[in-house]
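The structure's right below; bear with me while I get my questions together.
Complex shown without one protein chain; remaining protein chains in place.
Presenting chain A:
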């Protein structure tokens, strides 16, 4: 029996949700698919963890009345040492550990996500020093439901732990029906990663595993917008205000001053980041956006996952669009004027510690507000597209400027889907038939496909070349959009597109290689596989497939472009008067892989037709080598068949 009701969740994990008669059905008892009593319990545990800072984490799995038998809650405590928040760099980010988190990257662009280095270091140490790995393994094998939780920087640990479990247990290679999807509920979490971090979690469809509760004024989710040097002198004393074991009472006037300064600095940086991001979404051709980032170091941190804004006096507001979350982080915590700064800044500190109370009261208000479809948002403060939304926005004090920003964020999201639709249409209208044409061309070639195109003798070869270019147009356009993140996040992991891309790459790239060597472009441009020569579209598409199957990357060449390696080795031996010994290793490696591709059905037998570059190349190898060659039997067999 699953404990989580994903009824309200728009993402498609139907397996996890199941049909569950025993689950509470009214939304008073559940929020974003999470049972309210569980949320409260998780919150209590997140705070309880602070009290045992010596333990790496707390684990609850006893069969209690409120706890189903197969649920395990793991909670992490926070740290109040400044070194656990910032390593000494302006924003303390580093490339994410790709061993632990191979999915957290932009696939085609081949760019790893950035993550807070101090958080990552702490998590790595937990993973290698504690029994977490063991506990998780046991739980997953037994098909138990894991829930990670944490407050403050403990939340960062819960997030990384959840991501690690998702990577370890739920990606293709080790997927197991028995495994249950882990959940992560955080309270007052700081941001931990950059826009690629956020993009990658959405792409993997992991967003809904993360529910971040934040009280509207809590300073914590905004802290990392400020460069470390701007808050460094006071950061340690601020952290002590959060430390339950700290002696400082936080009432004297010096503390007041520090708190005000801290709040103002953090909020001003929040204003800078949010204005920058929204300017880009509204109009990415602005002149200043080109020059100013060189002079103003902007925080790279961005929110990810689902957010629930809570306050004691209003219903919980659920926000799933990360761009909207970002804007709200600024708009929900502004002040009217200087006279408020002392009061609000104190609240911004206090609220970080009041989650149990604020949540309790917020949950008592019976309606939940979902901030969706913001592209239709009314601009006027008293607008009424949906009453609850409007009331919620009013209660946040969102004026027309803010509403315009939310609308822009909403439209940006919608635009991405429109772009995808357009690309889809273009593909169906043009590319599908063109692919068919090339497939027919390949099947009717009398010599090997690669060689037919390279010789380029008949009109059909020219027609194939035209088709090749038409397809290049379609795919280049897609690559350009991906580079600018103008397509939906999940685009690069959609089975449909990966299949289309792989079919395209394996069918058409040999023609690109043939064209390259046919025109002697290697004379000026170097080998086809060199950076800058192999078209971006093929590099991206190969990475899609490799990522989807969590395969090792074939950086040097894949089955769709091994011809290039063949040509290069050939040149090495013939043109440069090299000896076979110089290229022996490359030859052997290529042969081994050709054999493997044949076994996997990744290469068609036409590459072994009489007279193909591959066959001629192989025949010209030294006899001693041929005897031991991995593809000897392959070549001989196909020649035998041809002769009959």
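The rule is short, and it goes like this: a residue touches a chain if its C-beta (ideal position, glycine included) is under 8 Å from a C-beta of that chain, and two chains touch if they have at least 3 such contacts; residues count from 1.
Everything below uses one rule, namely that contacts and distances are computed from a predicted model.
Novice: Using the UniProt record as the reference, specify the protein name of the hidden chain from among "Senescence-associated carboxylesterase 101 isoform X2", "PIGT transamidase", "Trafficking protein particle complex subunit 3-like protein" or "glutathione transferase".
Specialist: Options "Senescence-associated carboxylesterase 101 isoform X2", "PIGT transamidase", "Trafficking protein particle complex subunit 3-like protein" or "glutathione transferase" narrow down to "Senescence-associated carboxylesterase 101 isoform X2" for the missing chain.
Novice: Considering the whole complex, which of A:99, A:128, A:253 or A:294 touches the chain not shown?
Specialist: Once the missing chain is taken into account, the touching residue is A:294.
Novice: Among A:411, A:426 or A:572, which residue is in contact with the omitted chain in the full complex?
Specialist: Checking the options A:411, A:426 or A:572, the one contacting the hidden chain is A:411.
Novice: Of the residues listed, A:89, A:268 or A:550, which one is in contact with the missing chain?
Specialist: A:268
Novice: So which of A:470, A:572 or A:636 would be touching the chain we can't see?
Specialist: Only one of A:470, A:572 or A:636 touches the chain omitted from view, namely A:470.
Novice: Among the options A:254, A:337 or A:446, which residue touches the chain absent from this view?
Specialist: A:337
Novice: In the complete complex, which positions of chain A touch the hidden chain?
Specialist: For chain A, the residues touching the absent chain are 264, 267-272, 275-276, 278-279, 282-292, 294-296, 334-338, 375, 378-380, 383, 397, 399-401, 404-405, 407-408, 411, 415, 418, 456, 459, 462, 465-466, 469-470, 472-473, 476, 484, 486, 523-524.
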